[in-house]
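A single protein chain has been omitted; all remaining protein chains appear in their positions.
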Amino acid sequence: MVTGRVTSFVILVVIFAAIIYNMQRAKTRLPQMRRIAGLDAIEEAVGRATEMGRPVFFTPGMGDITTSTASETFAALEMMSYTAQLTARNDTGLIVGVAIANVYPLSEQVVEQAYLQAGRPDAYHDDMVRFLSPTQFAYASACMGIIEREKVASTIMAGRFLAEAMLLAEVSSQVGAISIAGTGSEYQLPFFIAACDYTLLGEELLAAGAYLARDPVRLGSLAGQDWSKLLALVMVLIGAIMVTFNPKPPLLDLLKK
Amino acid sequence: MDTILKLGRIDRRVLYILMVVLLLWPLIKPLGLPVSVSSWTRQAYGKIDGLKAGDRVIIDFNYPAAGMADVHPQTAAIFNHLMKKNVRVVAIAFVDQGATIADNLIRSWEAQGKKYGEDFIHLGYLAGGETAMAAFVRDIPKAVPTDYRGKPVSSWPIMEGLKTAGDAQMLMYFTTSLLPETWIRQTSQWKMPIIGGVITVMGPQGEPFLQSGQLAGLLVGMRCGAEYEIMSKAPGPAVAAMDAQSIGHLLIIVFIIFGNIAYFAERQGRKRSGL
Amino acid sequence: MRREVPVFLAGAVGVLMIIEYFFNVPLMRSWSTEIQNWAVIISAFALGLGAVGLARNHVARISQKKPDSINSVLLIVTLVVTIVSGIASRTNPTFLFIFNNVITPLGSAFYAMVAFFVASSAYRAFRARSLEAVMFLVAGTIVMLGRAPVGEIIWKQFPVITEWIMKYPNLAGMRGFQIGVAVGVIGVGLRVLLGIDRSYLGGEA
Partner (left out) sequence: MLTLAAYSFLYKENRFYRAAEHIYVGAGAGYSLVMGYTNVLNKAWNPIVQKGQIQMLIPVILGLLLFARFTKSVRWLARIPLALLVGMGAAIALRGAVEAQFISQVRATMVPLTNINNLLVVTGVMGVLCYFFFTFPKNRPIQIGASYGRWMIMITMGAAFGNAVMGRISLFIGVLQFMFGQWIQIIK
């Protein structure tokens, strides 16, 4: 094994086990899910757009799928799929603005498939998913332009965002759109909290796929994640108590292996 | 009462115009407010000052031109410090525009007599984000066969004995977006000192890594750039900008106070009218 | 076949990369490096696909004679000129001109525009509506004062309190947040590799 990664591996296996065990268990006993307001709000956002006869704008952010932030983009794609199914059913306009080249073909597939599933393949058109530009502010300027010109009723921003987060969120609020934003980026989140109507904090975004799908296996995986967090909580508590009485407890070294 | 309520509904354009005017004023006529040096800058300065002549430092220019104002003062001040100490620099960019920025900086020192290929080398832009970093740290000449100027990398004296990232004495990254754990993760097998220069927004995020010792130093935004300029006794553009910074903060706070006065007045009003 | 092959491939690549990370298997390590190199190249082709999509959208807009089609013309002309000049040479004067006079200044302009939006959103959102909002607001205001030299002049303690907030409550918030994100990332990763979340295939099978 690679030195320095032994503990990581053990913990990873434990977390995997917790998640897989709970996936199995959920087939017989469905876990209770707490509400996540930001995800419930997607329906409201699409509903409002339908009433106003204006489009929904969705953007999966600036995260690529080949880096360590890939998961946020995957979660965003799950949200995109859900949103597109709603807009397809309600016959509401949808515009998806994509910055990252690798995310573009994925987004096209997600939206097209969602329209197919909703029984509205005819309503899907090429102009729905738009590749803008991987240059950060070119992408931002294009999104700002779309939000203003197309008079969107709702904006959904999910995934990894950089400084453009503030621009998108504030422009949405200036045009009076309902805005839902979610990111795992702790330094863009404050802007979203300040400017958006609903915010998904970190893991809440990552839970989106499972939460929205509502099938037992995925809800089970969330229960497994909860067990993992409980593990972290217990480790923190025991560890802190141990170092209080003994500044160098032998067990702590285990975590460095 | 009406005027108080209006404080809560000032058009944003008024705020925008005030910002331009009030920020410009101290730039034209500096106020000279004192700038104290934070523990962040002291720590990073100390680590960098501990490098010996001939040591090699890898610098990742991980920022686009758009982010220069906040982070570039740090890069410039540290580069200046390294050059004065005759520390050698291996420049690389994992953000495309970073390559152009590094090139400009290197050329400015070349003009002052430093030698390309000996005192520094520019490996150019490497696409692919963290994937590319992983390939880079393991085998630099393989990941980057030719430098920014199109020459084979191994032909330069500075590259002698530099195969993995661990062969350098320190790694620095300057960024507008890179997560602090990225370089830590990629270089974890060598436990080499890493200094992160980040934009202000990313400061809080870097803090846990600094305290856990995974980062040897953390510089946060233009303020630390200004402080580094002061530490190395070469005050530059960042120091000059700090006055405008103060005014900007005051303006925003005044507006926040306005907003809250109006908010409470409105609530009082609603209570009185029994709503 | 059309669904199974991609799901299997994603899982296999994922397992390879995970094992390679934790165990010293030279063969796997070289495979994984190779795959990572491939990814860089595939991404480059995706950029080509993106450019085609962008051009297609705007050509359609021009041919439909939409009211704003002059802008679509501008976009396509810039796109083509940038690509042709850049492929000719990265030091081509036209390419450098576009970099120095379009990309750089507009990048700084938009980046700096964030300052205005931060100001107006602070003005609008920093209102003491609830206990949570008060915490957001008070922490924000103190840090703003603690960071700029002027705060120190108003009250010597502002930088001290700011440092305290950054070192303790902020640290706790960030750490808890990161642990949560880490668990979430593992959850998503596992669901993707097991083929449960397969949005990249277009939702449910």
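A, B and C label the chains in the order they appear, each numbered from 1.
Basically, a residue touches a chain if its C-beta (ideal position, glycine included) is under 8 Å from a C-beta of that chain, and two chains touch if they have at least 3 such contacts.
On a predicted model such as this, the values are computed, not experimentally measured, just so you know.
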Task: Chains in view touching the one left out - done: A, B, C
- [ ] Among A:Thr50, A:Gln85, A:Asn102 or A:Ser179, single out the residue that touches the unshown chain.
- [x] A:Asn102
Task: Absent-chain contact - pick from A:Ala138, A:Ala177, A:Cys196 or A:Ala213 - done: A:Ala138
TODO: For the chain that got dropped from the picture, name the residues of chain A it touches.
DONE: 4-5, 7-9, 11-12, 15, 31-34, 36, 64-71, 73-74, 101-102, 105-106, 108-109, 131-135, 137-139, 141-142, 144-145, 148-149, 163, 166, 186-187, 189-191, 193-194, 201-204, 207, 211, 219, 222-223, 225-226, 229-230, 232-233, 235-237, 239-244, 247, 252, 255-256
Open item on the list: Under the stated touch rule, tell me which residues of chain C contact the chain that is not displayed.
Closed with: 2, 5-7, 9-18, 21-22, 34-52, 54, 68, 70-72, 74-83, 86-87, 90, 95, 98-99, 101-103, 105-106, 108-116, 118-119, 122, 131-133, 135-144, 146-148, 162, 164-183, 185-186, 188-190, 192-193, 200-201
TODO: Tell me where the left-out chain touches chain B, residue by residue.
DONE: 13, 16, 19-20, 23-24, 27-28, 66-70, 96, 125, 127-128, 130-131, 145-146, 181, 184-185, 188, 199-201, 203-205, 208-209, 211-212, 214, 221-223, 237, 240-241, 244-245, 248-249, 252
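We take it that only the chains that are shown with their structure count from here on.
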Open item on the list: By raw count of C-beta pairs in contact, what's the busiest chain pair here?
Closed with: A-C
Task: Innermost chain, taking as reference the mean of every protein Cα atom displayed - done: C
Task: Centroid-based (C-alpha) most distant chain relative to chain C - done: B
Task: Centre-to-centre distance between chain B and chain A (centres being mean Cα positions), rounded to whole Å - done: 28
- [ ] Quick one: report the Å distance separating chain A from chain C, using the average Cα coordinate of each chain.
- [x] 13
Open item on the list: If a residue has to touch 2 or more other chains to count, which residues of chain A qualify?
Closed with: 2, 64, 66, 135-137, 163, 186
Task: Multi-partner residues of chain C (at least 2 other chains) - done: 39, 43, 103, 107, 110-111, 118, 120, 122, 124, 126, 174, 178
Open item on the list: Give the list of chain A residues in touch with chain B in this complex.
Closed with: 2-4, 64, 66-69, 135-137, 162-163, 174, 186-188
TODO: Enumerate the contact residues on chain B facing chain A in the complex.
DONE: 12, 64, 66-67, 128-131, 176-177, 179, 181-182, 185, 188-189, 201-202, 204-205
TODO: Provide the residue numbers of chain C that touch chain B in the complex, in ascending order.
DONE: 33, 36-37, 39-40, 43-44, 99, 103-104, 107-108, 110-112, 115-116, 118-120, 122-124, 126-129, 137, 141, 144-145, 147-153, 159, 166-167, 170-171, 174-175, 178
